[in-house]
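Note that this complex is displayed minus one protein chain, with the remaining chains in position.
Right after this comes chain A.
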Amino acid sequence: MALFTSILALRHDKRILRLPPYLSALCVIIGIGWLLVLPLDEYSRRTYISENAILPGQVHTYFGGSEHNVFRAYRHEVHGLIDKGVAERSERLSAIFHEQNLKVATQHYNYTVSNRTIANENVYAILQGPRADATEAIVLIGAWKNMADEVNNSGVALVLTLARYFKRWSLWSKDIIFLIPGDSTIGPQAWVDAYHDGHDERYVESLKIKSGALQAAVAVDYPAGPWGHRYDKLHVVYDGINGQLPNLDLFNTAVHISSSQMGVGSVIQRMWDHKDTYKDRLQTMLRGMLSQGLGHATGPHSSFIPYHVDAITLVTVGNGYHDEITLGKTLESLFRSLNNLLEHLHQSFFFYLLLQHKRFVSIGTYLPSAMLIAINFSITAMALWVKSGRSPEPIANPASTQPKNPAFKTPAEKQKDAKTAEEEDEKKEKKDAPPRPTTLIEKNGSQSIHPTASTQISERTLLTPLLLLLTAHTIGLLPLYTFNNWHAPALPALYITTANLTTLLPLIISFLLFWNFPTILTPHTLCLLQSFSLLLLGMFLAALATLNFSLSVIVGSVCVPLSFVRRTRHVGLTAAQMLGLALLNPCMVVQMGTKLLGVSLAQVLVQGAVGWHVWGLWTQVVVWLVWFPAWLVGAVVVASGMWE
């Protein structure tokens, strides 16, 4: 009982209110520190094949011999189509598939994004498994152009050769679809949308022939020209749209087959020279997180993953001694493994961070870090909520064992205290110089004296802060709409304007409100506004962490200062805070990010619009409707200090 009352009394302890900023900071530090220990051996695991049915690398591969001659011929054929129009290209590719006795169809797509027309054509052929019943299919993709906009000459030729080779086998238990999309990211999306009947018929043609439920997809990217190119390693790309990942078993199978069976090294996340040191592992993980956080399409496979079709892309990199036959054998072995699947890939992990091609961290291990970062906002929000309920005047600490006013002490205590805390008391009494008003409370005949401030009820006015918060979130819709629909050439200019405008926006808003409605921006309202904003941010990020961990961590990390900025009358402090916040403006962060990564801002913006209209990308929504409003509210709260 005594414990209970002392805990209750703790509620009023002044120290409790001083604690949250430290607690928040601790959460952030642990959260980020958590990420840093993940690459250590103790916190990560070696990958393993979880699904027994796959049996990777257990089959002998027969691709080779005279198939190489056929491959070279097809490579010449594909090379001859590079300068030709889309229609002629589709016709010729269809003809080759047709000669192999496969069922062929084409699909036209025509998107209008940022006032720019993206039109192209997909060609696909279905190999009906002789023993299959049209209920399942696996896809082999060779996009006409790869992510670097080079013609995937050898990749497409390899798909054609493998189609001819696979057709001769009797053992396929699933249909195999050979897909040659017009490009690497939009064509596959159009195709997979139409396959699941989730397409808009204004932009994308419906598929003429279909097979069964897609079980897996493998894309191959090998842009060597008609005279070939010997590569060194296979780059396994696995990030899907919105940071969704394929089943780890598929990735492991590909890595296992390429490295153990074929002797081709595999790399991930563009870490061409991974030495398996702590630094390399961390770098791989951070690159993976960045790619996952951005959520853009990283290859032809990306569009398949949102439909729960596990997919990866194999990209040839470097100069070495492996040729197209090794790649063909890798694909043959991979397809034989996928052919073994009895059920949809489900055994292994869907949420993981890879540190190198054979080491990963599973969700249970890494999730706490994003959660801790998200919780930091919730803690501050709660502290601000409690603070908003307190009277603005300071109250003496009633739970203190050392009452500051010696008048309340018994003579015995006085004597005791006099010796031990004489000096302290003197200092404190100077601070507490004006004695605070007190109130006498009588109940059931007992009396007690309390500081007046603690007995007064300070009412929270919720409507104004809630309306302000809602406005802040609504403002985010404006840039979301404009950036996704503006003309492509004007996008960078629009961006610079938005960046300048948003930096000035907090000052303008707080100034306008301060001069026109001085009653609105009271410290009380601002405190509540910040509290709600942080609460919402914390909730959003915690929810997001389960969907796209990396995006949650990235947004959470750049928002961290928002839980430490406060309104202050100190001009210098306000200016410093404003400067810091201006640097953390989402627009500024994105711009600095593009500079650091060495990509063009215009490209990022155009890709963002493509993502919105074609891929169903959610990153912009998070930026403009979660991050931007939180930043705006924080900045307005700080800026309001300028005008007093």
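Please note the rule applied: contacts are C-beta pairs under 8 Å (C-beta built on N, C-alpha and C of every residue); 3 or more make two chains touch, one makes a residue touch a chain; residues count from 1.
The criterion applied here is as follows: contacts and distances are computed from a predicted model.
Of the candidates "Queuine tRNA-ribosyltransferase accessory subunit 2", "Cytochrome c oxidase subunit 3", "GPI transamidase component GPI16" or "GTPase-activating protein GYP2", the chain left out of this view carries the UniProt protein name "GPI transamidase component GPI16". Among A:V37, A:V70 or A:L286, the one in contact with the hidden chain is A:V70.
Shown as candidates are A:G85, A:P130, A:G263 or A:P489; the residue that touches the absent chain is A:P130. Summary of contacts with the chain left out: across A:Y165, A:F351 or A:F377, the touching residue is A:Y165. Not every partner is drawn; the one left out touches chain A at residues 53, 62-70, 72-74, 76-77, 99, 101, 103, 128, 130-136, 164-165, 168-170, 196-198, 210, 212-213, 215, 226, 307-308, 341-344, 346.
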